[in-house]
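See below for the structure under consideration.
In this view, the complex is presented without one of its protein chains, the others remaining in place.
Lettered A and B in written order, each chain numbered from 1.
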Amino acid sequence: MSSSHRLAPVSLGELFNAVQKKLPASVHATLCGSPDIPISAIAPLELAPPASIAFVSNVKYESLIDSTTADCLIVSPALGKRAKSRGACIEASDPYLFFAVLTQWWRARQRVGLESGVHASAVVDPTASIAATATVGPLAVIGAYAEVGEYARIDAHACLEAHAHIGANTHICSQVVVGFDCTVGQRCVVHAGVVIGADGFGFAQHAGEWVKIEQLGAVLIGDDVEIGANTCIDRGALGDTVIGNGVKLDNLVQIGHNVHVGEHTAMAGCVGVAGSARIGAHCTVGGGAIVLGHLTLVDNVHISAASVVMRSINKPGVYTGVFPLDNNSAWEKNAVTLKQLHSLRDRLRTLEKAVSCG
Amino acid sequence: MSSSHRLAPVSLGELFNAVQKKLPASVHATLCGSPDIPISAIAPLELAPPASIAFVSNVKYESLIDSTTADCLIVSPALGKRAKSRGACIEASDPYLFFAVLTQWWRARQRVGLESGVHASAVVDPTASIAATATVGPLAVIGAYAEVGEYARIDAHACLEAHAHIGANTHICSQVVVGFDCTVGQRCVVHAGVVIGADGFGFAQHAGEWVKIEQLGAVLIGDDVEIGANTCIDRGALGDTVIGNGVKLDNLVQIGHNVHVGEHTAMAGCVGVAGSARIGAHCTVGGGAIVLGHLTLVDNVHISAASVVMRSINKPGVYTGVFPLDNNSAWEKNAVTLKQLHSLRDRLRTLEKAVSCG
Partner (left out) sequence: MSSSHRLAPVSLGELFNAVQKKLPASVHATLCGSPDIPISAIAPLELAPPASIAFVSNVKYESLIDSTTADCLIVSPALGKRAKSRGACIEASDPYLFFAVLTQWWRARQRVGLESGVHASAVVDPTASIAATATVGPLAVIGAYAEVGEYARIDAHACLEAHAHIGANTHICSQVVVGFDCTVGQRCVVHAGVVIGADGFGFAQHAGEWVKIEQLGAVLIGDDVEIGANTCIDRGALGDTVIGNGVKLDNLVQIGHNVHVGEHTAMAGCVGVAGSARIGAHCTVGGGAIVLGHLTLVDNVHISAASVVMRSINKPGVYTGVFPLDNNSAWEKNAVTLKQLHSLRDRLRTLEKAVSCG
């Protein structure tokens, strides 16, 4: 397991108080057991080392409560009694949220050492503006008139092109490119290898050849957005490509030019959204799904993994379109038959008429 | 909106003359209205700021002509009368092409400031050959015997490995890798994060393990090719992987080893082409489509988005294979039934015989 969560132990009481302070007011949590228990790792239930804390949110894993070697369990009220019978526990009205906030506090403890300032090897244009509390890593490139906000962190080999703007407390990881004129909001995380602001895919056809339409827009990313590794978000053709506040994109996602993604929408890995699509707020798009261009999805639409959206969706709900997996020989038979499906329907109709007439 | 198309205003007459000079002879355009109107932005029809020019190619958007605040409209002859009735317009036999050439001229005006030369922080092998008119950005790496042509532009953190060759007027964006021995032609654009010349995926099996086949070929990219961000083009196993002139690849496309892509073929985002496939000229491949290995597609084949090509295609046309999206509960019913499709066909046959005999 990673060394990074093996920190100096903290007492369970200190941990509990620190997390509770950061919980939303609507979430209630109670510590049952000694606050002096030392905790030095957050662990999966089934692999908990000594001095660790683990969580069970799903009743499915209830049976592991008795066998886990964790010293403290984070549980829902429904599991509280069983957890208490074995030792210390934190009973929370939303144990998964308690766990999430705990991981944030834990990671923050590890980051204490990071010093602000610009590494001597970074190449910073004299017209760029970098907050004194920001950190710029080795061999980063900061272009003309680029701006880096307070407490922002720009890692090794990242490249901010001219007029790029990075908001406060945003973390740009290694080898990210933020293209000229593009904006990333506050408290964002942009993972390694992301390309923001490459040209959208726009060409006019003339005499069998493609004539480039220069992409004159930019990318505008809101606050609290997370973007996964090697994901690409293209600049708009004339207007901007817009990613709303709180959006979460996983790795290797492709967002075409002029796309708008509504607030708090999440997309899993390998999703492709073609140009000028408008995705609503609070949507989810499963891994490998494709959304064609110029479509509109209203708020609260949920697309299953690997499904293909070929028409606009005007009604919230869950939508799916996946060929079911089968063993290969069964698939071959059904796939061949599928090509006759329309004619099978016609034969069925004919037969229905014959039988009803007969 | 991006600051980059807010340039100092130009007169409509100067704009028109400049674009007309670059239009193919077969395209006709006429300016109707005062050549003195100042233009400082190219804008989308529905969001046009003052002093802007917009275009309408699609009759679908005709209704926006009266309400747009653009100072000049680029229109087809069919829409000329309506456009003239509201103000200045450019009537073009191919308005989309006029618009494309306009965006090129506009972007060229912005690029005036770029100075040629090698940035002091770039690491250039003494045996490399870089044209005096080329530009090499900060922290780029140019390997042994690499060649960079006239007016080529190599951006920050790009890496040209040994014997890589970049043609004249080609733009290699940030953090592109052009592998050893690979060639990129003239007037190409290679967007950020592209990897040209990684090893193809070739292994022999022996005793349940994979034995590497070293990939001894290279990648050969023609002229006027555009390659989208984070796309990968693998080097050939023995011969070369070949991308023809005028090919356009979008972001996150995967081109396997030994693939040949014919001239002026375009592929949208997230397409995967497996090893040794031969794609013809003037083909299009929609986003997320997969082409299996060792297949041949003739010229003028068009594959719909997210379709899977499992056999060679010998006839031009449009080909599709996508499970239609449905609400999830309807999909579940149909997907389950799909596994019985072959037996349904058999039952239908039996029934047909019964009825015809009966």
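Just so it is clear, contacts are C-beta pairs under 8 Å (C-beta built on N, C-alpha and C of every residue); 3 or more make two chains touch, one makes a residue touch a chain.
Every value quoted in this text rests on a predicted model; they were computed, and no experiment measured them.
Touch with the chain omitted from the figure is made, among B:232, B:247 or B:279, by B:232. Residue B:161 is the one among B:147, B:161 or B:250 that touches the chain missing from this view. Only one of B:154, B:172, B:195 or B:283 touches the absent chain when the whole complex is considered: B:195. In the full complex, the hidden chain is touched by chain A at residues 1-5, 24, 26-27, 42-44, 47, 94, 96-97, 99-101, 103-104, 106-107, 119, 121, 137-139, 155-157, 173-175, 189, 191-193, 224, 226, 228-230, 246, 248, 250-252, 264, 266, 268-270, 282, 287-288, 305-306, 322-328, 331-332, 335-336, 338-339, 341-342, 344-345, 348, 351-352, 355, 358. Residue positions on chain B in contact with the hidden chain: 123, 139, 141, 157, 159, 161, 163, 175, 177, 179-181, 193, 195, 198-199, 201, 203-204, 206-218, 230, 232, 234-236, 238-240, 252, 254, 256, 270, 272, 274, 288, 290, 292, 303-304, 307-311, 317-324, 326, 330, 333-334, 336-338, 340-341, 344, 347-348, 351, 354-355, 358, in rising order.
Here is the rule we use: only the chains that are shown with their structure count from here on.
With centres defined as mean CA coordinates, chain B is found 26 Å away from chain A.
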